[in-house]
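A single protein chain has been omitted from the complex, and every remaining protein chain is retained in its original position.
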Amino acid sequence: MSVQASSAIAENPWLAQSVEIAAVTPELPGVATYHLRFRDAGLNARYRFRPGQFNMLYLPGVGESAISLSAANENSGTWDHTIRVAGNVTRTLAGLGVGGELALRGPYGTCWPLDECAGADVILVAGGIGLAPLRPAIHTCFAERKRFGRTTLLYGARSPDMLLYRRDYDAWTDRGLNLSATVDRSQPGWSGDVGVVPLLVDRLRPLTPANSVMFLCGPEVMMRYNVRSALERGLRRDQIWVSLERNMQCAVGLCGHCQLGPAFVCKDGPIFRYDKIERFLNVEGL
Amino acid sequence: MDVESVVYVLSKLRFSEPLPGSMLVRIAALAEMRGFPAHSILFRENADNDRLMIVAVGRVALDMQVPGRGEVRIMSVGPGDMLAWSALIGEGRMTTSAVALEDTQVVAIRARDALLLCESDPEFGYHLMRQVAQALANRLVATRLQLLDLFAESEPFIRQGPD
Partner (left out) sequence: MTAGARPRTSPEIETLLLAKTDFQAFLDQLWQGGYRVIGPTIAQQAIVYDEVRRVEDFPRGWTDEQSGGQYRLKRRDDEAWFGFVVGPHSPKRYFFPPQVAVAQADRTATGWQFSEVPDQEPPYALLGVRACELAAIAVQDRTFINEQYVDPIYRRRRERALIVAVNCTQAASTCFCTSMNTGPRCTKGFDLALTELPDSFAVEVGSDRGADVLSTLTTTAASEVELQQAEVARQQAVDQITKRLDTKDIRDLLLGNLEHPRWDEVATRCLSCTNCTMVCPTCFCSSVKEVSDLTGDHVQREREWDTCFNWDFSYMNGGVVRNQIRSRYRQWLTHKLASWIDQFDVSGCVGCGRCITWCPVAIDLTEEVAAIRETPA
């Protein structure tokens, strides 16, 4: 079955490609990163994705789940997916270990528009597990340092023990990332910020609104208030991108489930420029 | 620090930046800069404090004492944020303790004098109270978002049935 050049998308869009779990990195309670490798070595060498895209992971007999790619691991030749147990598929996946077998089709969806942001200050704003789809964007900013201005990460989680990828933070700041982390609930030993992520947007300095872009990923309510803060700080709606979530099943715009207004979140998104999606986001129950 | 310098500080802070320049001078006349080294206490919960504070530099954590749980950290504030609003609104009894997370400088405004000025000059009073209301509104929205616990693990899907 022929597969498009740099993807694991067959001519038959329902057909997935075999992958195995090369490694599992526990991250948080109920959250782990699965390092997947295609069984077809040629495909594994050819596969490419853009930061922000997602794959459909398939467990035969159980079903599929849409999971964003959280990193490309060049050293180990794996494709990383940070997954939180939330339903049947992810729960079954959590029972698999190294060597476990599943299937994958993708990558799907739009990506963080880093290509259009040369020279800009890149402000990444994430909440909870929303940091996972932004992580490849962080890596791109490091890899192509000279193409971008100041890179900042504003990140919030429920509590200090729920900060995702915490072991990476020192390395990130060493490489020039301005990182502010905040938590909803503090714990002993935490001397960082306490409060919601929009407060970090309120306080962000230095900020050159005219030359900034903002990429947001997290719970929809959180994103809405972050946008509000960003607009108050002088960013425009066409400088802000949001990653949305809806019920994704086919990932190819055929099953109809993921629609938000006229947009198919699986192929017109999940990453949308805010001005293009704002009016539909603001309608309750759309 | 002289009045001019305090005016300058106020003109850069989110809390006071929208106020008319003449107001900043009058506020500065009622205020002084205060420094708090990292880990020092700005004020304690339930204690009386007669200074309304605006953070100029640094970060301050707000804690509440809960029997059985100890000191619970509610929120942290930074440059431009208002502290000790109970000094101006209410009787001056602090609702949280405030601890400097790092070396911090605040503009400390004598609340009693500010209130007298509000009463004798309603326009001044209107502008000041409006800023305080805005700051409290922002604080309320941020607190509500904390309350929503948006990052809590999803509940397992329980069919509640159609409407």
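Each chain carries a letter (A and B) given by its place in the written order, and its residues are counted from 1.
Please note the rule applied: a residue touches a chain if its C-beta (ideal position, glycine included) is under 8 Å from a C-beta of that chain, and two chains touch if they have at least 3 such contacts.
Computed from a predicted structure; not experimentally measured.
Within the complete assembly, A:Val252 is the residue of A:Val24, A:Ala72, A:Leu179 or A:Val252 that touches the hidden chain.
Listed residues A:Leu36, A:Ala103, A:Val227 or A:Val242: the one in touch with the omitted chain is A:Ala103. Think of the hidden chain as still there; on subunit A it touches residues 1, 9, 11-18, 20, 39, 60-64, 86, 101-103, 245-247, 249-250, 252-257, 259, 261-262, 264, 267, 283, 285-286.
By our rule, only the chains that are shown with their structure count from here on.
One finds 35 Å separating the Cα centroids of subunit A and subunit B. The part of subunit A that touches subunit B in the complex is made up of residues 30, 84, 86-87, 127-128, 156-158, 162, 182, 184-186, 190-196, 198-199, 202-203, 205, 218-219, 221-222, 225. Subunit B makes touch with subunit A in their complex at residues 14, 59, 61, 72-80, 101, 138, 141-142, 145-146, 148-154, 157.
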